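Here the complex is missing a single protein chain, while all its other protein chains stay put.
For chain A:
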């Protein structure tokens, strides 16, 4: 039985693994130099301030050390990463105009089928640029903007200049500096004061080109008392070379506004996923994160909520699945920077076949944030003795008048429970899948239906062939 297990090297991931021919209009040189940055910026016809922003970020990147507190990133060789791959098409507003091959990939991933059924708008990025964008007419009439970042920089330059990388500045850490230098693609959303977008907008990011990096930038502004649910999906097929994803998400939730940001990231096992996401929430605003991390070789992802205004709230619901050869170092950060702010953190991790799932999180309550409340719950499930789970929570509380609850549970899947289910005629594989799906159920409940289905499929894929 051991031998069988050893021969399973990489999961077959069905549609996610479809590799298209690496066809592009333009591809930058490998590596990272001033010339490459200038080249990207000129190709994109950017205003001078953005070109300078990129160059300054490059300088910052070169002056910051690699982070050493987490998983080792020594295999990352920036000299071998292609930072910009322009797909061989323009931005299309009509799905039929998207090239057949790219369209086919997105069709198989369920986009824009999902759009026809349940979305208010869709964006699809292929390698470094967005190839398709659409938004419902009625939302446009209400002043909602949903477009790719390149168009936004052209059409809404003032807004972009005011907000772009102000919440996540390039000197924050090495990979946002990199992002600042080579960012490309991503989505821009603006929801005007009082407008409630009742059905979700969705952007899907697909990285096809081997040995490339994806650095999409998502900037969302939900104005006073407005409401939005934004869904982000990501995937890439598997290659033998290292790919890098260092996206950046900046969310501005204004007074009384509500934003839910749902993600399922499903990367191939050659991906280093070093993504940075942050939200700033004004008075009585709400940010809700729903985050599913699957795949990748290494992930380091800690969406952060800054509760800046009195009565602001954040809720983080996350699930992470680490299989063989994977290190998924994920969690969340919350800063209570005003009185009467509330945060809830609820994470679950699953590890199997030697995978490592690490919860790393911090909750910081500032001096002035009296009467704030935070509830943290982290649960880990290990499916065998080879796997690892860790919980590294940091609490930094500067005020006495706060209420903090913290609960962490790490456990192994129980042989008795598997036996119980098997006595009802259920196979060992299905029994394990059932227990894992049940464990993940509170998260699945938070996801839009098609993503909950996708998550269950991913769990099934991850568990297939796992019986030793």
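Just a few scattered comments:
The working rule: a residue touches a chain if its C-beta (ideal position, glycine included) is under 8 Å from a C-beta of that chain, and two chains touch if they have at least 3 such contacts; residues count from 1.
The rule we apply is simple: contacts and distances are computed from a predicted model.
You can't see one chain of this complex, but its UniProt record names it "ABC transporter ATP-binding protein", from the set "ABC transporter ATP-binding protein", "Ion-translocating oxidoreductase complex subunit A", "Electron transport complex subunit A" or "Carbon-monoxide dehydrogenase small subunit". The chain not shown here is touched by just one of A:224, A:388 or A:437, and that residue is A:437. When the missing chain is restored to the complex, the residue among A:199, A:241, A:394 or A:422 that touches it is A:422. Considering the complete assembly, chain A touches the hidden chain via residues 414-417, 419-428, 430-431, 434-435, 437-442.
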